[in-house]
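All protein chains but one are shown at their positions in the complex.
And now, subunit A:
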Amino acid sequence: MANHSQFGFQDASSPIMEELVEFHDHALMVALAICSLVLYLLTLMLMEKLSSTTVDAQEIELIWTILPAIVLILLALPSLQILYMMDEVDEPDLTLKAIGHQWYWTYEYTDFKDLTFDSYMTPTTELSPGHFRLLEVDHRVVIPMESPIRIIVTASDVLHSWAIPALGVKTDAIPGRLNQTSFITTRPGIFYGQCSEICGANHSYMPIVVESTPLTHFEHWSSILSS
């Protein structure tokens, strides 16, 4: 989860999020270069006299056409690479469904057993010590770590969005439509997210919690849940 007054991304816990953070750093460096240039040009303009006799400037026109094209290529290439990488769904080990309701999530694990449960936010008055306000839920999404997971997201009533910043996942939940996304958690842990599409009065109170555990713990959890 994010710390108080956190400005940057959360630590990446999936390969896609690592790539997104790398691309973000790259884009910021390009932005720094451009801002430095613009700042310098602005300073120069402030010191120039306002009279100008320039009627024709072919060289500078060439420069300020080619340079932005180069900048766009520098940004577009890694961006497209990550975009296509995000769309790869490579033989997932587990498929689960997330259904958005007003105002909770339902998760279905139907690969091996018929496991279905609802996930409601834990009210602030019922939080245990050490738990996070407006982020904890009664039933977490437990997944095996370092395994490709496919998640199919939909909604039953209005638009919702299933998002986990630390994993780089955000998928719209649209009634009547199945949206697919996949991710791999690189380490065990608990990852928090919140509904990311306005869906009514309690839009801010339907969080998502993903618990990534070793496979043995996941098997143990699923056997307890199914019994």
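One rule holds in what follows: a contact is a pair of C-beta atoms (placed from the backbone, for glycine too) under 8 Å apart; a residue touches a chain by one contact, two chains touch by 3 or more; residues count from 1.
The rule we apply is simple: contacts and distances are computed from a predicted model.
UniProt lists the omitted chain of the complex under the protein name "Cytochrome c oxidase assembly protein COX20, mitochondrial" (options: "Radial spoke head protein 9 homolog", "WRP73 protein", "Cytochrome c oxidase assembly protein COX20, mitochondrial" or "alanine transaminase"). Interface note for the absent chain: among A:Leu32, A:Ala69 or A:Met85, the touching residue is A:Leu32. Residues touching the missing chain, restricted to subunit A, are 8, 18, 22, 25-26, 28-33, 35-37, 40 (touch as defined at the top).
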